[in-house]
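Handing you this structure, nothing more for now.
All protein chains of the complex are present and in place, except for one that has been dropped.
Order as written gives the chain letters A and B; numbering starts at 1 within each chain.
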Amino acid sequence: MNEREFSKKTIEILREVRKRQPLVHHITNFVVMNSTANVTLAIGASPIMAHAHEEMEAMSAFTSVLNLNIGTLTPYWIDSMIMAGKAARKRGIPIVLDPVGSGATPLRTDAVKKILTEVPVTVIRGNASEVMSLFTADEEIKIRGVDSLESVDAVRYGAHRLAGELKKVIAVTGSVDFVTDGDRAVEVHNGDSMFSLVTGTGCAATTAISCFCAVESDPLVATAAALGYYGLAGEEAAKASNGPGSFQVALYDALYTLSEETMMDKLRIKPVYP
Amino acid sequence: MNEREFSKKTIEILREVRKRQPLVHHITNFVVMNSTANVTLAIGASPIMAHAHEEMEAMSAFTSVLNLNIGTLTPYWIDSMIMAGKAARKRGIPIVLDPVGSGATPLRTDAVKKILTEVPVTVIRGNASEVMSLFTADEEIKIRGVDSLESVDAVRYGAHRLAGELKKVIAVTGSVDFVTDGDRAVEVHNGDSMFSLVTGTGCAATTAISCFCAVESDPLVATAAALGYYGLAGEEAAKASNGPGSFQVALYDALYTLSEETMMDKLRIKPVYP
Partner (left out) sequence: MNEREFSKKTIEILREVRKRQPLVHHITNFVVMNSTANVTLAIGASPIMAHAHEEMEAMSAFTSVLNLNIGTLTPYWIDSMIMAGKAARKRGIPIVLDPVGSGATPLRTDAVKKILTEVPVTVIRGNASEVMSLFTADEEIKIRGVDSLESVDAVRYGAHRLAGELKKVIAVTGSVDFVTDGDRAVEVHNGDSMFSLVTGTGCAATTAISCFCAVESDPLVATAAALGYYGLAGEEAAKASNGPGSFQVALYDALYTLSEETMMDKLRIKPVYP
């Protein structure tokens, strides 16, 4: 798929989300529950936030994707995620993981490892340091051994290897996003620096990926398309705003109103490998 | 009361809320704690969000209404609601229940039944499927037996019967809201489709009902008036907005600034029975 085909595909996926309005089950952190629910609605899907152990199995019966996010984590919530993940596995629905703060504390790093061991995660989206925390010591040494690589390249190299080993899609987001499944790799050049001034915009990028994975069976394509669309909405929002408050408001508006013409014109999703 | 009298009454209740600034105790879900607190303030009342078992009794001593909402429920929170409900009963203050997602999982359906058994709920507000989950199997059969009824009419018929049996007010909200206490029934024609694009707007409608119940002793009147006022604020907000982000901002502004002239002119609260 070339860049133009990726733009077309993104438009198709978004149409499909709006047609099917899939239910997106979030087990996520307290900071972003409201904002990611609003992003889900602006995209055209339906959010359900639920974490009680008693309903993790029942909830999976009518949801189309499971979105896991480890911010404001406690052991109870790790168990919720694993229960919901196992139920999702039975039903064969995709699982998207946001390893917020992985690497910062052992609780978080270990929680991510436990989730990855017990739950068939489809896509992981994190920033560079969160993704690096997933590498084993052995892999880190190998990556550091590639002396000629810049640090950004080192993270990408590691993510690409790890995605291949784990058979998952890994998205490393930053000024340019990098999405890999170990075979293919795509760069997403949409986005805006204003995102860093609003809390939960990374978590909401993961939500966008979940919405797209609910209707698109190729998770690499769904992930790259979601990041392009979400990033472009941010670009449009930045033009319409005077600071972080009005940016967030304009972001919800742009996710809802972004035209197909603008998407054809301004999406920058670039396959880089093969 | 005719439509015009309902408009006048709505204005009077809102004035009274702003004069008394009643404390509205919410035990509500994580997604909407911030937005329903802001709606409470925009209406002119004061929100208190608290759920610790240790303070449920103490909290009731200075609050004017109890708002229960079962989104993001766990067993601890059900117990909080029952403790607070029993304290509210002792003090004779109204209790308003939002059965979010009742019918979707046994945890939620059972929680609502437990609350209704142990706590003297005054008003229940839900969408059609949430209200239908309150019907017993026996009632559902009777309702389905009325073959000539459209599905909307069937829900209304069931809600009217159930309200009479339970001696409560039931509000079924949708494109037209239906409020019944088993004797009287009222339709509210205010509202806007933009509400469905913002999370927690149903929960906030329940908050509006709670604010009005804090100062108006007839809960059917308080409920219909609150839904009219809240729906009209949404209509005004929709005119001032470009999408779901700016709609939510404009909704808070409209709740705060809606003039009595606009209310007299545009409220559409229509008694339909008797």
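Observations on the model:
What we mean here is this: a residue touches a chain if its C-beta (ideal position, glycine included) is under 8 Å from a C-beta of that chain, and two chains touch if they have at least 3 such contacts.
Keep in mind the model is a prediction, meaning the values are calculated, not measured.
Of the candidate positions B:59, B:188 or B:204, contact with the unshown chain belongs to B:59. For the chain missing from the display, the contacting residue among B:51, B:168 or B:184 is B:51, taking the whole complex into account. Interface residues of chain B with the unshown chain, by the touch rule above, are 30, 33-34, 37-38, 40-42, 47-52, 54-55, 58-59, 62, 248-257.
Looking at chain A, the residues touching the absent chain are 29-32, 34-35, 71-75, 101, 104-108, 196-200, 241-246, 248-249.
In this section, only the chains that are shown with their structure count from here on.
One finds 35 Å separating the Cα centroids of chain A and chain B.
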